[in-house]
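Here the complex is missing a single protein chain, while all its other protein chains stay put.
This part shows chain A:
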Amino acid sequence: MPAKIPFKTFALSSMVLAMGAASGAMASNGFSDDVVRIGVLTDMSGIYTDLSGEAAVEAVRMAVEDFGGEVGGVPIDVIYGDHRNRADTGASRAREWYDSDGVDMINDLSNSGVALAVAAVAEERQRHAIVNSSSNIGLTNDYCSPYVTHYTYDAHSLAHGTGKSIVEDGGDTWFFLTVDFAFGIGLEEQVSEVVREAGGQVVGAARHPLDTTDFSSYALQAQASGAEIIGIASTGADAINAINALAEFGVTPGQRPAALLLWYDDIVSLGLETAQGLMLTNAFYWDANDETREFSERFYERTGRMPNMAHAGNYSSTMHYLNAVEAAGTDDPDAVSEQMRELEINDFFASGGYIRPNGRMVHDQYLWEVKSPDESEYDYDFLRLLTTIPGEEAFQPLENSTCHLLDNDQ
């Protein structure tokens, strides 16, 4: 019965090692294990690799270096792991990091399923998790916790950014091309609500499975609907394929596609020829001002690419966490949590940003329009600012949150 072979060697070595194993140096100065350890849990091998991946790790490293590499006299360590877009892999990695590796904060968390699972572990283990690259609004509602911060954006900010602005701009009738998953359906619902509130009309929706390559029939349905706006409630490759299909089929004059979650990287993939005129809500664009340019150029030197809003959020949130640790003088999660909600966030990413009791970081969002190839003057010159959406409008009003930490009567 050979199942035992790997364990035999393990049993022997365990005896030896157990004797020498350090019993875990305990805190003498308010810092557990005499190190502040940050884990970047991201997608290193799947569909979100391009959006977060190694560049997210690099962004966090940059923040740690810019902070000086140590806080309160103890070093800061960055480790990373791949959740492979599987909630169980993510949750087990997070558990292990918190339990055995002394990780104090987990950052990035692309993929909503992983983010929700890790948030649950963070609450249970009472350690910090900061979500930057997924949108699930449940993180600041039913699943909120004092240790979980939702930093860069969420489904609400997307809907209220792009959706509202377009309706105000005169786009009254909507048809949705929605990825048939919780993320897409949730986004479609949010935007529909915004559209109806603003006096617009939703005439229909077509649902497609994840990773669809042939959008021709969906494009035809969208054309036939006669809606002015074709809302694309998907992201990454799906959104790119949908936009390409709509461009190829030549949407009827008077119809416009609106991508509800378009990343900066998607525009690189699409090319300006196809993407021109698209509107997108992003919390960050590298070429917005001198501060963003300064950060982005340093980021570009290290990674060979311009940062998107998640990368910028990784950097900014790590900085904020470290500031909070310094202010608290300890890495005790409760004290840090208090400081994080106390301190204001003022950097290239956010001005006057603050974290609400339910973990939502409130900061301005921006509605951008993709430039045409003629307007683009230099490399990576892709976006033009349309409007700034104040944080209070972009994010869900606190009284609507179902978070148990609030005293809302639900």
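Operating definition for what follows: a contact is a pair of C-beta atoms (placed from the backbone, for glycine too) under 8 Å apart; a residue touches a chain by one contact, two chains touch by 3 or more; residues count from 1.
Everything below uses one rule, namely that contacts and distances are computed from a predicted model.
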> Just by its UniProt name, which of "LPLAT superfamily acyltransferase", "Permease", "Heme exporter protein B" or "Amino acid/amide ABC transporter membrane protein 2, HAAT family" is the chain not shown in this complex?
Replying inline: "Amino acid/amide ABC transporter membrane protein 2, HAAT family"
> Which is it among A:F31, A:Y153 or A:F183 that touches the chain not included here?
Replying inline: A:F183
> Out of A:R95, A:R341, A:R384 or A:H404, which touches the unshown chain?
Replying inline: A:R95
>> Given that one chain is not shown, which residue among A:V103, A:L116 or A:A129 touches it?
In response: A:L116
> Of A:R86, A:R298, A:R341 or A:H404, which one is in contact with the hidden chain?
Replying inline: A:R86
>> Suppose we count only contacts with the excluded chain; which residues of chain A make the list?
In response: 1-8, 10-11, 13-14, 17-18, 21-22, 44-45, 49, 54, 80-82, 85-89, 91-93, 95-96, 99-100, 112-113, 116-117, 120, 136, 138, 143, 180-183, 185, 210
